[in-house]
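One chain of protein is taken out of this complex; the other chains stay put.
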Amino acid sequence: MPSNTRPTQAHYVAPLEETPLVAIDSVKADGKPSNLWTDAWKDVRKRPMFWISAALILLVVIVALFPGWFTQVPPNNDCQLSNSNGGPQPDHPLGFTKQGCDIYSRIIHGTSTSLSVGLIVTFIVATLGIVMGALAGFYGRWVDAVLSRLGDIFFSIPYILAAVVIMSVLSQYANVWVISLAIGIFAWPATARVLRAEILRVKNSDFVMAATALGVSRFRILVRHVLPNSIAPVIVITTISLASAIVAEATLSFLGVGLPSSTMSWGNDISQAQTDLRTAPQTLILPSIALSVTVLSFIMLGEVVRDALDPKARAQR
Amino acid sequence: MKIKRIGVGAIALAAAGALTLAGCSSSNEPAAEGDSTAVISVNNTEPQNPLIPTNTNEVGGGLVLQNIFAGLVYYDAEGAAHNDVAESIETDDAQTYTITIREGLTFTNGDPVDAESFVTAWNYGAALDNAQLSSYFFEPIEGFTYDENVDELSGLEVVDDLTFTVTLKQPESDFPLRLGYTAYFPLPASAWDDLEAFGENPVGNGPYMMDGEGAWQHNERIDVVKNEDYDGPREAQNGGIDMILYASTDAAYADLQGGNLDILQDVPDSALETFETEFEGRSVNQPGAANATITIPERLEHFSGEEGKLRRAAISHAIDREEVTDVIFNGTRSPAFDFTSPVIDGYSEDIPGSDVLEFDPELAKELWAEADAISPWSGTFELAYNADGPNQGWVDAVANQLKNNLEIEAAGAPVPTFAELRTSVTEETITTPFRTGWQADYPSLYNFLGPLYGTGAGSNDGKYSNPEFDALLEEGAAATEVEAGIEKFQQAQEILFEDLPVIPLWYTNGLGAWGEQVDNVEFGWDTWPILNQVTKSE
Partner (left out) sequence: MAGYIARRLLQAIPVLLGTTFLIYFMVFALPGDPIIALFGEKTPSPAVVEQLRERYNLDQPFIVQYFLFLGGIFRGDFGTSFSGQPVSEILAATFPVTLRLAVLAVFFEMVAGITIGLVSGLRKGGIFDASALVVSLILISLPIFVIAFVAQFIFGIQLGWFRTTVSSGAPIQDLILPAIVLATISFAQITRLTRASVIDTDTQDFVRTAASKGLSRRRIVPVHILRNSLIPVVTYLAVDFGVLMVGATVTEGIFNVPGVGRTLYQAIIRGEGPTVVSFVTVMVLIYLVINLLVDLLYAVLDPRIRYAK
């Protein structure tokens, strides 16, 4: 284990008035053991932003699960070209798409697909990215070489090519899971690289040395100490990539390898509305707003969680 | 509803006895008001093959070759053929043609344009070993075969410097009409020294020539300049053409709006609704020699025999062509009335049986029910299309109409690439009806019928076969009288309306727009702008 202090690094002693003296030798034996996650939860539930984002997400989830509660208009049947790009009418509050389908109903019914694809992809990307990035960054050497280069290979494959090949092979299984897998399997290297970089930085921190000195196992150090302190950028990227995943699903449909065209999704409607940008921008903007609101609620949630997981930021408040 | 009829052309089919194509027409000599040295810019796409006439079968390379080569005949805006390099094309029986070339013509490198330059080029194009993409055009010539390599077609014979004869396997009276197509262009003797280099930097005999070495800057532009030595009916009224290569028509449209492009051929989907008002008086939207169809092969379940006929007729009646062309295409397609195109000589809207193309949801439902009595329908009607082309909009619209009017499940079935769609069509592995389309190679009814619906014909995607139809087609092709030929072809179409091997949807219009700085812009039957007559004021 190489020494982690540089010879020039001066020790810093905080001025007395900044650090009130506390008795450090007395242990509060009856208190609950402090735990990162319970601490975070205690912090989180005090914040209005958490409750706002949670309520929004809950709403989106309910819409996804029970679209019938929100609209009686069938999204895909009874589309009449005579209504093409038409404005709002009673029972059709947001007007019609180019094909004459009800926009509001399509947004409501598209929620399920878009949300599932977004969440599953995000989960796959986060899991693969965290495992690969953490191992590569923390263990270094050949582990790093193998995993990072593997990431390079995956990253260099043109996405269109991979998607068309995978989806053609699996065409009879074109469902939300397969689509999500096809998107997620090529998106993890970015997350992995960012986490790896952050771990490279964090693993030389004093608290890691302290843990090592205390005889904590390497793996436990990674999971308990290094990872929680390096996770912030991953949260930021993952919450934003939720949007990219929802849009990527549309790209696949656009390429003809996505979900069957009878499946509604926001991405599909956004990409189909593109050619009418000059004449009927509302057909594009409305599903985009649904997408934005969903992503916003997840970004806000991510923000709260990130803050809560950062003990220093918490202490500052 | 009116179809703008353009092109009841001057001559089309062989007249009895000696056939001579009319000499160069004097009708389209524009008032040259512009600067005759001004260079016109037009959008184009990167040619997908080397610029060799017999190996170019797509529009990107085609536009270049049309302008740097001159064939035996050329087509005017209406699709009528006139002699260009040919002095005369004569035949007694529509099977043996004697072709005489005008004297004193040269390629831009000085090589003479003679009988040899045509015969050698055609022999090269036909030879199996050369695997030229357009070899199919030489199929009718005696001696042509796919079974083995033939270096010299027995049907081609050089008589003297300026005369050669063509003998066909059977009488085909519209043969002279084909000779304006790219594949029949001559090649200079120098081409054979290094054909690969030639494909990059072709030397022609047309109104324009490549602007020196490297005029083809791949993916960026192809510059051609006026050929001062060109002596023919298509003399350039401008100094040259810069063909700017675009990957997306949207970009070209933006350049036209931004004043960086003179002529736009083709209009992006995003501007279909607005281009005619935005470029008022400077745009074109007229039927071209191309159509779109749905092919439903007999071999598909529920589509064979009597049941198939009923179902195809029901589907045809259930599609409101006018609504789709209006709403989805903003009037840039014209509803179909037959299997050909309105720009073709002999076109008619009133062929008996063509009422099967009329929108009639009640009748559609009845016919569908009749078919159900034979064998009940189950499942989803799927229509396959290639997703790398602009098809999803209309396919979804047609599927919705079938859903609403026939009360069945219907959906589009996207196939990722054109290659995949064509492969499964060619290999007959496709299990759903699919979209098809045809762009005429030369302006003739026969070109819309023979290659598509003749038994065993090359592009007969549905493997349609009807001996009665074949017989009428053969009679029409052999007819040496124009009207007689047309009559036979129209009778053949009556059979098609009965059998509906494909369901005609609409004709593809030629679309374009141009800037204020250019004049005399006219788009031809083939949807291409006629560039040599464009003038530009600077």
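Labels A and B are assigned to the chains in the order they are written; within every chain, residues are numbered from 1.
We adopt the following convention: a residue touches a chain if its C-beta (ideal position, glycine included) is under 8 Å from a C-beta of that chain, and two chains touch if they have at least 3 such contacts.
The structure displayed is predicted, hence computed values, not measured ones.
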Report task. Give the residue, chosen from B:G204, B:G288, B:G393 or B:P416, that touches the chain omitted from the document. Result -> B:P416
Query - Option from B:Q48, B:N109 or B:S537 whose C-beta touches the chain left out - result: B:Q48
Query raised in the report: Which of A:N76, A:S180 or A:S244 sits in contact with the chain that's absent?
Result: A:S244
Report summary line: Omitted-chain footprint on chain B covers residues 46-50, 57-58, 128-129, 131-133, 135-136, 146-147, 196, 199-200, 217-221, 244-248, 250-252, 254-255, 257-258, 260, 270, 388, 416-426, 436-439, 451, 458-461
Report summary line: Where chain A meets the left-out chain, the residues are 2, 4, 6, 12, 14-15, 18, 140-141, 144-145, 148-149, 152-153, 155-162, 164-165, 168-169, 189-190, 193-194, 196-198, 200-201, 204-205, 232-233, 235-237, 240, 243-244, 247, 250, 270-271, 274, 277, 284, 288-289, 291-292, 295-296, 299, 306-307, 310, 312-313, 315-316
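The rule we apply is simple: only the chains that are shown with their structure count from here on.
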Report task. Note which residues of chain B are touching chain A in the complex, please. Result -> 268-271, 273-274, 320, 323-324, 327-328, 386-388, 392-393, 396-397, 400-401, 403-404, 411-412, 414-417, 420
Query raised in the report: What residues of chain A sit close enough to touch chain B in their complex?
Result: 77-82, 84, 98-100, 164, 167-168, 253-257, 260-262, 272, 274-279
